[in-house]
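Got a structure for you, written out below as structure tokens; questions coming shortly.
What you see is the complex with one protein chain gone and the rest in place.
Per-chain numbering from 1; labels A, B and C assigned in written order.
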Amino acid sequence: MAVVGAGYWGPNLVRNFQATPAFRLRRLCDLDVDRARRVLGGYSTVEVCAGLDEVLADPGVHAVAIATPAGTHLPVAMAALEAGKHVLVEKPLAATYEQGRRLVEEADRRGLTLMCDHTYCYTPAVLRIRELLHSGELGELHFLDSVRINLGLVQRDIDVVWDLAPHDLSILDFVLPPGVTPVAVAAHGADGIGAGRACVAYLTLRLNTGALAHVHVNWLSPVKVRTAIFGGSKRTLVWDDLNLSQRLAVYDRGVDVASPDELGDEQRRDILVSYRSGDMVAPALTEREALRTMVEEFGRAITTGTPALTDGRSGLRVLEILQAASRSLADGGKMIELDEGHMA
Amino acid sequence: MAVVGAGYWGPNLVRNFQATPAFRLRRLCDLDVDRARRVLGGYSTVEVCAGLDEVLADPGVHAVAIATPAGTHLPVAMAALEAGKHVLVEKPLAATYEQGRRLVEEADRRGLTLMCDHTYCYTPAVLRIRELLHSGELGELHFLDSVRINLGLVQRDIDVVWDLAPHDLSILDFVLPPGVTPVAVAAHGADGIGAGRACVAYLTLRLNTGALAHVHVNWLSPVKVRTAIFGGSKRTLVWDDLNLSQRLAVYDRGVDVASPDELGDEQRRDILVSYRSGDMVAPALTEREALRTMVEEFGRAITTGTPALTDGRSGLRVLEILQAASRSLADGGKMIELDEGHMA
Amino acid sequence: MAVVGAGYWGPNLVRNFQATPAFRLRRLCDLDVDRARRVLGGYSTVEVCAGLDEVLADPGVHAVAIATPAGTHLPVAMAALEAGKHVLVEKPLAATYEQGRRLVEEADRRGLTLMCDHTYCYTPAVLRIRELLHSGELGELHFLDSVRINLGLVQRDIDVVWDLAPHDLSILDFVLPPGVTPVAVAAHGADGIGAGRACVAYLTLRLNTGALAHVHVNWLSPVKVRTAIFGGSKRTLVWDDLNLSQRLAVYDRGVDVASPDELGDEQRRDILVSYRSGDMVAPALTEREALRTMVEEFGRAITTGTPALTDGRSGLRVLEILQAASRSLADGGKMIELDEGHMA
Partner (left out) sequence: MAVVGAGYWGPNLVRNFQATPAFRLRRLCDLDVDRARRVLGGYSTVEVCAGLDEVLADPGVHAVAIATPAGTHLPVAMAALEAGKHVLVEKPLAATYEQGRRLVEEADRRGLTLMCDHTYCYTPAVLRIRELLHSGELGELHFLDSVRINLGLVQRDIDVVWDLAPHDLSILDFVLPPGVTPVAVAAHGADGIGAGRACVAYLTLRLNTGALAHVHVNWLSPVKVRTAIFGGSKRTLVWDDLNLSQRLAVYDRGVDVASPDELGDEQRRDILVSYRSGDMVAPALTEREALRTMVEEFGRAITTGTPALTDGRSGLRVLEILQAASRSLADGGKMIELDEGHMA
């Protein structure tokens, strides 16, 4: 296989594909071959090349991992698919929903694997969160509050929503139980520093169940925070990704309200609220690099011909929300409905 | 002076008025006299009474502190003002902006002190934040992110916005430098548990400078969080009210962007971003009960005849935002403009 | 009943005795009557007096709580016992073991309650720790590591061991299961600042089971730490008293070693170590003021005529260790055996 792009993310892919027996990394491709050589270091047998054509012409390359800027995902990934290669694309899947859709359709047509590298979904923490939500242990999801703030690199071409929110939105897409989906999004943003694009933003998503999911992304925070609260009807889960010794905490603590159906008219006004004050359990998690698990899932999807857990369609669903969020940002925070019934 | 209301907040007022030499607490008034007696305990010389009339008829009572439900603030405070008493009212000032306005006008007309008990404004932390913003040490405010979440008491009569956001909004009102004010607000909320009112809510405020202030209030979080980030052009301040040993942290760390005015057309696209990575300073704060300082400020305002730091007008400004937030909540998160030019 | 001593600790006793229906506080006694008056405030019906005699002569006073300097505990408490009063003494029980012994004997002789105010033992956290150790849920105690450091008040008359370690030692005494006791203690100390007495000290206690208990007390730490780790054969408990939302954490995580008895000679060298990596549970604790529970226990002991949970004998056991620690400090850290078979 080959990795295309030796910039920020490429080296991580190189390292993990090298460590995974299912793959044999043959080439690292970058327009800047010196950069590619630096990534491999002075002791590597992997070949470096500048041209995508060389990679695609190599019959020993069955799969291509793409870590180039989002604006180039469409041409690079499309060329790879057309050359019959399986494709892994760094998030976001493409620069627009429309471009992403073309990639998904092309992969479908050719029966090739198209996977989006939603790395966070493969962390032990998120895999466990998915389990807890799918199994019903948390009950029904009431609200999700996700915060991802840091002193981040202000990007040249994209705002903070397109830079950071794909993480939160792909996690949301990954962990929601079947049948639960976002139906609308509103976004507010600020460009404190005159960067010409939002550096701080808040997304509010409505789910079809009436629940609310809220995302705070921020490039200007001197403190790094990466937390998410999943408020469930039975239990509430707090994920603090920077608390290495206790990333997940499941609280049997909450507020219960007697069902309105059980109450007479009089009582409806005097709602019956009770409080649970139970223990907190911090489940033991294995320590495993997410990217390693992601790379293995790519291998599994290719071998079995079944969709990856974060396939092109999941990448597309994330793009749809990002695009709607951008429209909302431009429209003063208006709530934008997400289309239903389309292919994704 | 007298305290009216011996419920949740009243006992705190009783304790602090007793500890302040400027006041002599004569009466604690509550419809439930047994409750009032329990508050005073078995060793007190303070008198208990059930009727407001008794209090207002007592010529030894010059000032009244009101800690009754918000819905009763108008009649109780109005009666007190009409009886010539100075008045302190628990937040929010009144149940509606209109009611609050009538109290402010009445106090003005009679030359009496009307103060709103925005307790948080009198914490050593918030007093210092005010200083840092007013003195320009943080530079211009770019964004404010305030989080106040907890497993809170679900209120019967008000939603989480009216219950908790007055704290954040009164702090915002208190610390903003002169000339900087909110001009619009949008609110999203969810009633996860079927309580019939929002239990989780997000407020987004636009300031006249273009900056954004965001408030997250939540009754359903099993973990308690009380933090605020004040992003300034020079420094960024993080307030973590639950970190007792380090409530404030001032970071000389951030992102700088070359002013667009200094750049040619070409350069405007390639913005010049640089990063500061300086030290963090956690200023030493004195430990002092906020309520004690608040009570002393009430005394100062009465004695000098000058407005309290959190006078009726500040209570009114908070009410205006709360009311607009409620409209936005009802209207799917629409951004609601705050009126200008009115009395407050 | 009466409280003697209106200094640092007395006001806390006054407040809690007033809040406990089982007691009727009649007098607050202090040589400095103005100080006593300030403690009661301007609204109290409790009487102030300067002389102990007055208190002891009052037939309405059945019990006396003593919060005077340790050096005065013997005469004050002895006079109270001789006057037939039940006695509660602030920690430490007395200035020396010998003095403490005389108080215990006098109380025994007269059939009066003598209790030591080991406040920490009555916190919900320590009560739960006791339960976990007594019930066997943690297994056998392997080690205890207790840290109590802060920027503390350097005392005039006592070193940091006598000031702070009584807390840790009384907790140890309180939570150890029956039959498990300290048998020796070594202490190292330093007087960094030239105060003339140890301001930093480390105590190492050997238990009769071979386990180790270690205590770090320190007046010179700018950060406040109050943690204890109870390493058990089945589970390990971490108590962080400043982590308000999660004071206790029980880890099902540890190292297991195959019993030497099960192994042949060969294997004994190659010990079989395995690691458990289970969940952590943070038990829900009620929030209750420890001093209130302590005061109620004093009431219970008086009423039933049975020893308080922290009776004079427990105060005596703590004094014995303190005295041995002082000898060790003076003797360069020599391990000092604790006497067996004596009255406590």
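In the analysis below, contacts are C-beta pairs under 8 Å (C-beta built on N, C-alpha and C of every residue); 3 or more make two chains touch, one makes a residue touch a chain.
Keep in mind that this is a model prediction, so the values were computed, not measured.
> Report, in label order, the displayed chains that the undisplayed chain touches.
A, B, C
> Going by the contact rule already stated, which one of C:50, C:190 or C:330 would touch the omitted chain in the full complex?
Selected residue, touching the omitted chain: C:190.
> Thinking of the whole complex, not just what is shown, which of B:283, B:307 or B:332 touches the missing chain?
If we include the chain that is not displayed, B:283 is the one touching it.
> Of the residues C:200, C:248, C:291 or C:308, I need the one that contacts the missing chain.
Among C:200, C:248, C:291 or C:308, only C:200 touches the chain that is not shown.
> To test your reading of the contact rule: which positions on subunit B touch the chain that is missing from view?
Touching the chain left out of view, subunit B contributes residues 246, 249, 253, 277-284.
> Which subunit A residues touch the hidden chain?
These residues of subunit A touch the chain that is not shown: 18-19, 24-25, 41-46, 223-224, 242, 244-245.
> Mind pulling the subunit C residues that touch the left-out chain?
On the subunit C side, contact with the omitted chain comes from 142-143, 145, 149, 151, 154, 156, 186, 188-190, 192-196, 199-200, 202, 204, 210-212, 214, 216, 218-223, 229, 231, 233, 236, 238, 249, 251, 253-257, 259-260, 268, 270-271, 273, 275, 280, 332-335.
One rule holds in what follows: only the chains that are shown with their structure count from here on.
> What is the chain whose Cα centroid lies farthest from the Cα centroid of subunit C?
The chain lying farthest from subunit C is A.
> When the CA atoms of subunit A are placed over those of subunit B, what is the turn angle between 0 and 180 degrees, to the nearest 5?
180
> Over half of the interface residue numbers used by both subunit A and subunit C, so same, or under half, so different?
Because over half of the interface numbers appear in both copies, subunit C and subunit A meet with the same residues.
> When the mean CA coordinate of each chain is compared with the mean CA coordinate of the whole protein, which chain is closest?
B
> Take the average of all CA coordinates in subunit B, do the same for subunit C, and state the distance between these two points in whole angstrom.
Between these chains, centre-to-centre, one finds 41 Å.
> Going by the touch rule set out above, which residues of subunit B reach two or more other chains?
223
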